[in-house]
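Removed: one protein chain of the complex. Kept in place: all other protein chains.
And now, subunit A:
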Amino acid sequence: MRRLLRGEAAVWGLLVCLSAAMAGVSFGYGVTREGGQVGPGFLPLVSGAALAVISAACLLRSVRRAAPEPEEEAADPRRVRTLWTVFGMLLVALLLVPLTGFLVAFGLLVFAVSAFVEKQRIVSAAGVAVAATVVIYAVFVLFLTVPLPAGLLGVGGDG
């Protein structure tokens, strides 16, 4: 059961809930207008209801297929750990943007992922991070004048 909840069935279950909720909310927008014309809630209702039905059918199929997915079994736990580590670092980089600015946060991300997750040489990882930061600064900030967030440090946002 735990496997089922973690697997494809959970995705379809989530879609059933999401689509049913969106279809339910659509009544509040007005499904039809005067003269029976299509209203703002019509397409959300029809597509939401249709998706709920299709997702329920897919959910049933997944549950009946009960056997664990071979691909799920084949996943290397170390790689799965790496995946969520990178995902977590990405989240940290995004949360750091208001503090350090965009360029510093993402420069640190490149360095940390290359050096500590992918175990590349520290000097090479630092070189790649600096080069990437400079190129992004040149292309986006200087050439395209994109005002990247400079954060509290005020670095690299003078687009």
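Throughout what follows, a contact is a pair of C-beta atoms (placed from the backbone, for glycine too) under 8 Å apart; a residue touches a chain by one contact, two chains touch by 3 or more; residues count from 1.
Heads up, the rule we're going with is that contacts and distances are computed from a predicted model.
K.L.:
Between "VWFA domain-containing protein", "Tripartite tricarboxylate transporter permease", "Transglutaminase" or "nitrile hydratase", choose the name on the UniProt record of the chain that's been left out.
P.N.:
Of "VWFA domain-containing protein", "Tripartite tricarboxylate transporter permease", "Transglutaminase" or "nitrile hydratase", the absent chain's UniProt record names it "Tripartite tricarboxylate transporter permease".
K.L.:
Please give every residue of subunit A in contact with the chain that is not shown.
P.N.:
Missing-chain contacts on subunit A: residues 7-8, 11, 15, 19, 22, 25-26, 29-30, 32-33, 35-44, 47-48, 50-51, 54-55, 57-58, 71, 75-76, 79-80, 82-83, 86-87, 90-91, 94, 97, 102, 106, 109-110, 113-114, 118-120, 124-125, 128, 132, 136, 139-140, 144, 146-149.
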